[in-house]
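A single protein chain has been omitted from the complex, and every remaining protein chain is retained in its original position.
Letters A, B and C name the chains as they come in the text, with residue numbers starting at 1 for each one.
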């Protein structure tokens, strides 16, 4: 562990910590950080799990780490091609243990907006849209998301549009980890370099913080794994994550 | 053309004559005679059509002619595997031009029974069952069947059970060819060695015979094709077709 | 992944032991072709009872199970020995004498029920069926198109087998599955069932799967366990390994004392076990 824990490393590492032994874990499009988290979990943790992804890969052996999280290299030397229809069906029939889904806005019930900022019919910003969320979030056993910015713009009291409901099991930002408790997002831990008060001030919804503590620092295995995935720091620079 | 046209050759040849240029034609399980008809059409007729079958074959090049019409050799050197879900969907979405389906009893509306002789709940004979018929007969563009016995037992006034409705486009027996006209079976032609009166006497339902004629004799190409498919006459012996 | 390997590979008898009395089994293959017959025979040897058999086109398998008295209920599209063998005699007798319950389907309606399970929905629309007496028999419901575009459409309730049981050409050490030629309805069965168990002709290297992942029908994480039984689809075919053993089917169909036991003893998995004990 270096002198400080970067927001980039904080997000990737804490997403990786949602991965559990023997489970099926999925990462999708527009999801570079979850992709790195899944690959980190394969390298850092001493247990087996199945990593499937939107490129059709099943426990692939990619020859490089791609910029695009849907890059076909993520199916390189896969043992099977598990294409889009297949992994969506796996999810809707209740067999997707953990999936990572993108979000622009998140509310206190763990619902997401990926559709529009402002009115859907006359949007200020047209966002990417429904994607996996509306179907996967309510049907995956656990769905997690992340934001590279922790602010009242991203963690909101009220979504501009409810693209997906069903309740996130986890949310990771540069400074905090939320989990689901009583069908709401509750704080699990916060970045050791910020305070609980700062997390509250920068979050648009109220949350329960019972039992929350500073997040345990990354282990040497986690640090080594991320360094091996991003040896030049290019992913970290591209992600432009800021703690403050 | 030999001295007489056997019932076996009559059925296979007249089934083959339902095949049309550029169409997709399917043969299924328990369907040795349609299988031979499709292979005959490939050899005897100077036009292209796509032959798909229940073994997943698409215009295969089988190294032998199998006893079982679902034998995997029927997908040998196929250009694609078009498995069961795929060909059923092709049919239900209206893209199956011609399919051959089995039947135990046929009524004058071109409906079929493949379920039971006698009451379904206490059958005298439990037949193979629904199979392709209930879904394919109403959704294929044309569905044809055949019987190796032409009698009031097989061509009936009233089915013991209506397994499949929708109306057959064609029925071939050892002595007659029926086609669909005004949503009923009408006689198209009869075996040149029997009479129209015999066909009527041996058929359990009334039918229109307007325009019906003796069936045109097999061409040399049809005769040669069938001989090449059954050089030892084994298929003909196994089929046990009798004219009378 | 090497650690998972040994856990998933079982003997045929241990594989069969995963299936309890009363279980519902979707059996792969079609008629005499690439059916999980070694597993079916092993269930009979172990005296399994009250099974529910789900298959669009069973034949030898359902006949054998009926002959052994192992079946409570079957949900099937078309049942026959096929080839020149005609009807399946012990199955026929079991239905005619009402010893087993039959849910008669069109093949595509059974597939629709499996699709509903695979897709995680309670019912699945199916084309056709209109005018068939199977509708009333099974109590299938037609739903109006809520968008007002199509005709009323029949929907089939979800069918969720406890096990999908396949016979396949190759399995990886970790349980990835590959078949050659048609996959019949094996694919949808593996997506609909609670568990997937597999009998394979042989193990192929993980490397060979990584070289052509497009050929994998079932990824390893869906496979609960497998056994290796070369020739296990006997007396049926397994393309391109072997053809139907017609004399063996003829011998099986003889209705005489001792025929069933002799048939079971002649099977590859029985001979293998015997050989192993010598």
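Simple rule for what comes next: a contact is a pair of C-beta atoms (placed from the backbone, for glycine too) under 8 Å apart; a residue touches a chain by one contact, two chains touch by 3 or more.
Please read all numbers here as calculations on a predicted model, not as lab measurements.
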{"item": "Chains in view that touch the one left out, judged over the entire complex", "value": "A, B, C"}
{"item": "Residue among A:26, A:88 or A:146 that touches the chain left out of view", "value": "A:88"}
{"item": "Which of C:10, C:80, C:94 or C:155 contacts the chain that the document leaves out", "value": "C:155"}
{"item": "Residue of C:69, C:89, C:125 or C:230 in touch with the missing chain, whole complex considered", "value": "C:125"}
{"item": "Residue numbers in chain C that touch the chain omitted from display", "value": "116, 119-127, 141, 143, 145-147, 149-151, 153, 155, 157-158, 179-181, 212, 214-215"}
{"item": "Residue numbers in chain A that touch the chain omitted from display", "value": "29-30, 54-57, 67-73, 75, 81, 83-85, 88, 91-93, 111, 114-115, 120, 122-139, 161-166, 238"}
{"item": "Contact footprint on chain B, counting only the chain that is left out", "value": "24, 48, 50, 52, 56, 58-59, 61, 75, 77-82, 86, 89-94, 139"}
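Definition applied: only the chains that are shown with their structure count from here on.
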{"item": "Chain contact graph, described as a line, ring, star, complete graph or other shape", "value": "line"}
{"item": "Chain occupying the most central position, where position means C-alpha average", "value": "C"}
{"item": "Rounded Å distance, chain B centre to chain C centre (Cα mean)", "value": "28"}
{"item": "CA centroid of chain A to CA centroid of chain C, Å", "value": "40"}
{"item": "In chain A, residues with contacts to at least two other chains", "value": "none"}
